[in-house]
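What follows is chain A.
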Amino acid sequence: MSVTLLDFARGPAMQWALIIFVFGMVWRLVGVWGLRHKADHSQPRVTQGVWKRGLRAVFVRVLPYPEFAPKVQGQYWISYVFHLGFFIVLLFFVPHILFFEDILGFGWPGLPNNVIFFVGGITVAALMVALIKRILNPVTRMMSNFDDYFAWFVTIAPVVTGLLVNANLIPNYELMLAIHILSFQLLLIYLPFGKLMHGFWLMVSRWTTAVRFARRGGLS
Partner candidate 1 sequence: MKKADTLGDELRRQGISRRTFLKFCAAMATSMALPASMAPVMADALAATRRQSVIWLSFQECTGCTESILRSYAPSIESLIFDFISLDYHHTLQAAAGRAAEDARDQAMQENWGKYLVIVDGSIPLKDGGIYSTIDGHTNLETLETVAAGAAALISVGTCAAYGGLPMARPNPTGAVGVDEIIKDKPVINLPGCPPIPEVMTGTIASFLTFGRLPEMDRLGRPVAFFGDTIHDRCYRRPLYERGKFARGFDDEGARKGWCLYALGCKGPITYNACATIKWNQGQSFPIQSGHGCLGCSEPRFWDKDSFYKPLSATHWGNAAGLAAAAAAGAAVGAGVAVLSRRHQDTIAKGE
Partner candidate 2 sequence: MSLDDIPIQIAPPQEGPSEMPKALLHEVWELLQAVCAGRSVRERIDLHGLPLSPADYQQLQQLLGRGEVSALIEASGRSEVFETAVAGVWWLRDFGADERLVAEYLEITALPLMLMTHHDDLCAAVALLQQQLSAE
């Protein structure tokens, strides 16, 4: 009897996905932080407490800049919805908690499945809207490359397959579950090497940019 796809997904595939994820993450983090900082030859206008400006930016940029709000707030909302939705589903579905508990050695309370499915559905919808907006807007369409679309794909894939596993639409549950796990592993493997790395760089770049601007007397 051959090894099933589910056995593969839960075994070797998971091992390699995690190894590549950890390897790639540390590589990118060390590699970027190890780069020489760009020298700023301008006369510093602010010398004291630029770090406070950095910290402020991390929080202030949570909301759109008021001047631009009418134009971009829709995008903000959609992004918040699918980001939050994704993490609620990832972190509060009990089977997922059991997955983390097995690795971390501790768990946390979960949410009922129907809440998870509802949130998952909204997440998929928000991701679809985000994609449509990206394609319809000529500017974002021009700016987008393979990385943007693939990042979108590896994000939506685990959510869609996860919903399918539980929707019982596919009679072969273990096959669907295997595909779901493999799709998550694709996300893990791709994360360090594409734009999804923003998950780790976001706060760092807000800080860095704000500090640089502050030095020059700019606001952030």
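Some observations on this one:
Here is the rule we go by: a contact is a pair of C-beta atoms (placed from the backbone, for glycine too) under 8 Å apart; a residue touches a chain by one contact, two chains touch by 3 or more; residues count from 1.
The candidates came about this way: all candidates are chains of the complex that A comes from, given by their letters.
Keep in mind it's a predicted model, so treat the numbers as computed, not measured.
Here chain A appears alone, and the candidate among 1 or 2 that touches it in the complex is 1. Chain contact summary for the complex, chain A toward candidate 1: residues 1, 3-4, 6-7, 9-11, 14-15, 18-20, 22-36, 94-96, 98-99, 101-103, 110-114, 168, 173-174, 177, 181.
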